[in-house]
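Here the complex is missing a single protein chain, while all its other protein chains stay put.
The block that comes next holds chain A.
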Amino acid sequence: MAESSLHQAAKTAGAKSYLQIVDVVKKFGDNTVVDHINLSIAKNDIFALLGSSGCGKSTLLRMLAGMETPTSGKIILDGEDITALAPYERPINMMFQSYALFPHMTVAQNIAFGLKQDRLSRSDIAERVERMLELVQMKKYAHRKPYQLSGGQQQRVALARSLAKRPKLLLLDEPLGALDKKLRQQTQLELVNMIEQVGVTCIMVTHDQEEAMTMAGRIGIMSEGQLLQVATPGEIYEHPNCRFTAEFIGETNLFGGHVVEDEPDHVCIHSIELPRPVRVGHGITGTMGMPVWLSLRPERVGVSRQQPVVSGNWAAGTVGDIAYLGGFSIFHVRLDSGKVVKASVPATHWREEAAPTWNEPVFVSWTDNDAVVLTQ
């Protein structure tokens, strides 16, 4: 772990950073909730902290907002150390999960609240409130009270309120968590558009991987207070750096094994769950014989009746369950070793022949570039 955090620090120091989180630790009593986090975020980036509940992501966000004080470490925003600043002194605004709208104020008064604290002139406030209402398309509702609005409308008011002060950093705590699923998908891109229109650096916290992947330019995976991987959504999905990330993001087939051939351009992994060593077309930092995990995404696994002509990466088995999902089906193929491999096969694959059915013997196969070796 020490090696990875050093690696992380070296990697993040290189990036042009607007917000820097330097070795931040937060302990509640003996319980370490945030464990030596290093992170830097570029200007106008939308960054998502993704993790299951209790992984420390919300605590990290609250430390950025100033609601919690780090036990140790520093937070630097735009060259200024803000670690010790009170929440009301920070150029950071947050959109709360519950939206936290002021129930006794109208929509316009809610948006104006932050501006009034800055003692802006009355006309400036009115103008900015107007612009914010326009941005979130809530002009019609300016004089409504929060309880007269739907969940989606409340969310937009909350966004407008947190953007009104033109913060250097916008924090979103589970921004769509309170909306129902259908509305959520539609709102994701809408929210990104609004944030990009304003041009603000943004950190969001979510437990929903789909939300993170749709909205964020970069994602940080958190588990047990540690930042496991920071990368673009594509990189995280295609090249997870550890077992947790591979399992957390999307579905995957995992095989335990060890390295039997270690070359700069490829490695071979032997797993007792697979009949023959698997060839993977990328080098790893590791040694011969070291235990590793092999991650194979279901959509990378092919299913066929004929024995594949390639020499290495295939296995024989029988079809167990089939989950028909319309556009594609998920085949649960039981290998001779007893391991069940999930393969997601698009419906278009079965144009020439009928799809295999239950208990039919089939072969699963994949290419050198499909499997990923996880050394952690």
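Please note the rule applied: a contact is a pair of C-beta atoms (placed from the backbone, for glycine too) under 8 Å apart; a residue touches a chain by one contact, two chains touch by 3 or more; residues count from 1.
As a working rule, contacts and distances are computed from a predicted model.
Engineer: Which of the following is the UniProt-recorded protein name of the chain this complex doesn't show: "Beta-ketoacyl synthase chain length factor", "Ornithine carbamoyltransferase", "ABC transporter permease" or "Small basic protein"?
Structural biologist: "Ornithine carbamoyltransferase"
Engineer: In the complete assembly, which of A:Ala100, A:Ala126 or A:Leu254 touches the absent chain?
Structural biologist: Of the listed residues, the one touching the omitted chain is A:Ala100.
Engineer: Return the single residue from A:Val25, A:Ile76, A:Ala126 or A:Ala178 that touches the missing chain.
Structural biologist: Of the candidates A:Val25, A:Ile76, A:Ala126 or A:Ala178, A:Ala178 is in touch with the missing chain.
Engineer: Among A:Ser150, A:Asn193, A:Thr232 or A:Gln307, which one is in touch with the chain left out?
Structural biologist: Candidates A:Ser150, A:Asn193, A:Thr232 or A:Gln307; residue touching the omitted chain: A:Ser150.
Engineer: Touching residues of chain A against the unshown chain: what are they?
Structural biologist: With respect to the unshown chain, the touching residues of chain A are 65-67, 86-88, 92-94, 96-104, 113-114, 117-118, 146-151, 154, 161-162, 165, 178.
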